[in-house]
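A quick write-up on the structure given underneath.
Only one protein chain is missing; all other protein chains are in place.
Presenting subunit A:
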Amino acid sequence: MLTAFFRAFRTPDLRRKIFFTVAIMALFRLGSYIPTPGVDYAAVRRCVDLASNSSSSGLYELVNLFSGGALLQLSIFALGIMPYITASIIIQLLTVVIPRFEALKEEGQSGTAKLTQYTRYLTIGLAVLQSTTFVAISRQQGGLFTNCTETLIPNDDLFTLGVMVLTMTAGTGFIMWLGELVTEKGIGNGMSLLIFTSIASAFPGSLWSIKTQRGFNTFFIVIGLGLLIMAAVIFVEQSQRRIPVQYAKRQVGRRAYGGTTTYIPIKVNMAGVIPVIFASSLLYLPALIAQFQGQNSTAGWVVWIRDNLVKGDHPIYIALYFALILFFTYFYVAITFNPDEVAENMKKYGGFIPGIRAGRPTADYLEYVLSRITLAGALYLGMVALIPLIALILVDANQNFPFGGTSILIVVGVGLETVKQIESQLQQRHYEGFLR
């Protein structure tokens, strides 16, 4: 394992890629600390300190998690990659609804490139929208931090606010470009690595706050538990059902083709972390809308949302979260894996599953296996996502318990993916990788 690690650094082009990726990540983190011009940074710091001490969970927890704490500091990268994620989700959902998008998706490479381009335009649009609302919220006293009465933006004439909105929008675009650069010239997928960076950057701080609040014993217990959960998550992520496929032997000219046995790997968690991201983004919307109505609005539905959907440990919230995760897991698997297509392809190349006839019965069988294994996957995703909530109730921990839920799934998922990519690059030279 360690020798493979060193070998990765001894391979010149791989080393260059890794360093490039690390440099981009560092740049991304650095930008998260530069405040947007027009913000009273000292006041923001005081408010952040106040908020982290009182341990009251604000509305912006999730988004703040995705932006690595940049949001609450009102930095130039405040919006992080959230607009890009939202835009991707929207485009992804639209491919099901709009026939033109579906046609583009089926077109292959050029169609996908066009869809990506649409996603990028939508990202900038969403960035303008979000930064405007965000600046508007933080302009009011106590808008961003509920119990902090400092004035965050001292000069709120329209020009200064406009400059802030433009800067944040450009920052979001810049992050998008950084991510694309990593995808192109570095290792792994840029976007997911940037999410990884922001989430992982929150770990040390929240761990340390556990130590200061509860002492070393709890600290080590939490770390041990976290490692245990991580191992379990990796175990499930790696597990798959292998459906055997037999290929008929064919003679073409003087060469014999086929006659091999392979398998179709069907992962237990085929959807990855996307359902969790979708579900938490959706659940965050009502809270955001309620926030726009102002702090002391007494309209019935606003109060209801504030009571039931904002606090992460409310039963209704938990139930909704779980149900949404189940739904999105099935939805995403349905989008990405098409049993009919797989069965058709197998038939074309003379493959069959032993004991099952080619064509329609094969598709039915795949469908059957898939829907059953996805149930396990969906339940697993829901359970892992609920870990922080359970921990919250059991040990009365802070709501942003570092190991659990969305963050651990994303960190492990992205980490595994990146390591696999490094390994496949390594195998171009040597046959021994990280994972045995």
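FYI, a contact is a pair of C-beta atoms (placed from the backbone, for glycine too) under 8 Å apart; a residue touches a chain by one contact, two chains touch by 3 or more; residues count from 1.
Here, contacts and distances are computed from a predicted model.
This figure omits one chain of the complex; the name its UniProt record holds, of "dihydrouracil dehydrogenase (NAD(+))", "Protein-export membrane protein SecG", "Protein-methionine-sulfoxide reductase heme-binding subunit MsrQ" or "NAD(P)/FAD-dependent oxidoreductase", is "Protein-export membrane protein SecG". Of the candidate positions A:Gly179, A:Pro286, A:Gly351 or A:Gly377, contact with the unshown chain belongs to A:Gly179. Among A:Gln73, A:Ser138, A:Asn189 or A:Ser206, only A:Asn189 touches the chain left out of the display.
Within subunit A, the residues in touch with the undisplayed chain are 31, 34-38, 40-41, 76, 84-85, 87-89, 91-92, 112-113, 115-117, 119-121, 124, 154-155, 159-160, 162-163, 166-167, 169-170, 173-174, 176-177, 179-180, 183-184, 189-192, 272-274, 336, 413-414, 417, 420-421, 424.
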